[in-house]
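The structure that follows is given in the form of structure tokens.
With one protein chain removed, the remaining protein chains of the complex are shown where they sit.
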Amino acid sequence: MTGKSDNPILSMISRMISPFIMIYALYVIFHGHYSPGGGFQGGTMLGAAVILSRLASGSELSRLLLGKGIGTLMGAIGVFIYFGTGFLAMLLGGRFLEYKYLARIMPVSDAMARNWGIQFVEVGVGLAVMGIMVALYDDILTGEPDA
Amino acid sequence: MKIINYFILIAFCGLLIYVSLDLPNRADLDAVINRETSPAGTPNAAVFYTRHSYEDAHTPNIVTVILADYRGYDTMGETTVIFTAGLICMMLLRKRRKP
Amino acid sequence: MLRFLTGHYGYWFTLILLTIGLYGMIFKRNLVKKLIGMTIFQVSIIMFYLTCAAKFGGTVPVLIDDSGPAAVNPAAYINALPHTLMLTAIVVGVATTGVAFAIVITIYKRYKTLDEDVLLERMKKDHDAPAD
Partner (left out) sequence: MTHLLTNSPVLPVLILLSSALLGTVIAWRRPSLSWPFTISVVAVVTAISGYNLVRVLREGPIHYYQGNWAPPIGIEYVLDHLSAFVMLVVNTVALLVLFHARVVVKAETPGKELGYYGTALLMLCGFNGIIITGDLFNLYVFLEIGSLSLYGLIAVGERKAPIAAFRYLVMGTLAGCFYLLGIGFLYMKTGSLNMADTAAILPSMLGQPAVLVGLMFVFLGMGIKMALFPLHGWLPDAYTYAPSASSALIAPIGTKVGAYVLLRLVYFVFGITIIARTLPVAKVICWLAAAGIIYGSILAIAQRELKRMLAYSSIAQIGYVALGIGMANRWALTGAILHIMNHAFMKGCLFLTAANFRRKLGHSDISRFDWSIRKKMPWTMAAFSISALSMIGLPPMAGFFSKLFLAMGAVNGKHWIFLVVILFSSLLNAVYFFRVLEKAYLKPAGDAEAADGACARDEAVPSMLIPTLIMALLLIILGLLSTVIADGILAHIAPPGL
């Protein structure tokens, strides 16, 4: 499939579907507390949405959705969010990854502080998984005639 | 050389059969991993998670609580594994920028 | 005897998958087929952990009634720990397969083959050439 896919139906449908996949992926990430789901599953779905648009409408067009070189950087930011939450808890006086101490800077009880800590961590993981999935796809594809 | 490979495969199979005979039944409730306290008297981790996860983190999904809070360090290590894979693929495959 | 069979058939399926994976890794000459065997091996270990987690009459480990720790009946929920561990093992499997495919691509770019025997010959031919 060269550049813009010659099949208008495919590119049209993929352009319509990938936003909804992303919204559902965000739901899976943020709803991980109450139903099966969480950072990894949501991040993979986000990555899948971006790769769907890469496949259907070619890398040039899809660069608007997510740049070529940004994947690894986003992975680094995701892991840094995870590490930062744990380190922040350590700076506030607890052990590493002890979210109870986040309650010192948030107006919530200890248990809810852990709830929020888990939430930040899940977002970090989701970001990391999405970034690296897309980065792997782009790297494996370097040098090939654009898919 | 082929013989050694076949021997390895058969030995591996035999070991696994030998183990599966001794493992507890698949879903019985009084197996060692489902009891309240382990044979050495220490609390059993899995049952502790089921009981205390809502009290500790107000999160009904027990797997998420274990994943991010009780054993959160594992998950950070695992996110690092993903980042390592991304970094290595970038290093191996990406064309060198022209200095 | 029936109790023994119903209790252990899960392990034997995992055993068959493990053997197929190991067979693929040892006997197959093509590099990609070795990777397929490796992935089967990893996934079957995940299956093994999940067969350990089952409980008779247990449901998904999401708490229904959020009453105190004493009121929760652990027998009602399946064992959540192996499931958490296997999330990690799945991701490790994906990362290893990703790196493996990156390496296979660099091999293919340099030697234009994926068959191990042809690869060894070309490596030897390289060896006689001036030192790399």
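A few points about this structure:
Which chain is which? They are A, B and C, in the order written, and residues in each are numbered from 1.
Here is the rule we go by: a residue touches a chain if its C-beta (ideal position, glycine included) is under 8 Å from a C-beta of that chain, and two chains touch if they have at least 3 such contacts.
Since the model is a prediction, treat every value here as computed from it, not as a measurement.
Note that the undisplayed chain, when the full complex is considered, contacts A, B, C. In the complete complex, the residue from A:A48, A:L61 or A:A76 that touches the missing chain is A:A76.
Although one chain is not displayed, subunit C still touches it through residues 18, 25, 31, 34-35, 38, 41-42, 45, 48-49, 52, 81-82, 85, 88-89, 92, 95-96, 99-100, 102-104, 106-107, 110-111, 119, 123, 126, 131-132.
Seen across the whole complex, the unshown chain contacts subunit B at 15-16, 18-19, 21-24, 32-35, 38-40, 42-46, 48-49, 69-74, 76-78, 80-81, 83-85, 87-88, 90-92, 96-97, 99.
In the full complex, subunit A makes contact with the omitted chain through residues 72-73, 76, 79-80, 83, 87, 90-91, 93-100.
As a working rule, only the chains that are shown with their structure count from here on.
Across the two candidate interfaces, A-B and B-C, the one carrying more C-beta contacts is B-C. Per-chain Cα centroids separate subunit A from subunit B by 23 Å. Averaged C-alpha coordinates put the centre of subunit B at 11 Å from the centre of subunit C. For subunit C, the set of residues touching two or more other chains reads 62, 87, 91, 98, 102, 105.
Under the contact definition stated at the top, the residues of subunit A that touch 2 or more other chains are 34-36, 129, 136, 139-140. The touching residues of subunit A, counted against subunit B in their complex, run 32-39, 71-72, 75-76, 78-79, 82-83, 86, 96-97, 99, 111-112, 114-115, 117-118, 121-122, 124-125, 128-129, 131-132, 135-136, 139-140, 142-143. Of all residues in subunit C, only 3-4, 6-12, 15, 18-19, 22-23, 26-27, 51-52, 54-56, 58, 61-64, 66, 68-70, 72, 74-75, 77, 79-81, 83-85, 87-88, 91-92, 94-96, 98-99, 102-103, 105-106 touch subunit B in the complex they form. Residues of subunit B that touch subunit C in their complex: 5, 8-9, 12-13, 16-17, 19-21, 23-29, 33-34, 36, 45-47, 49-55, 60-63, 66-67, 71, 74-75, 77-78, 81-82, 84-85, 88-89, 92-93.
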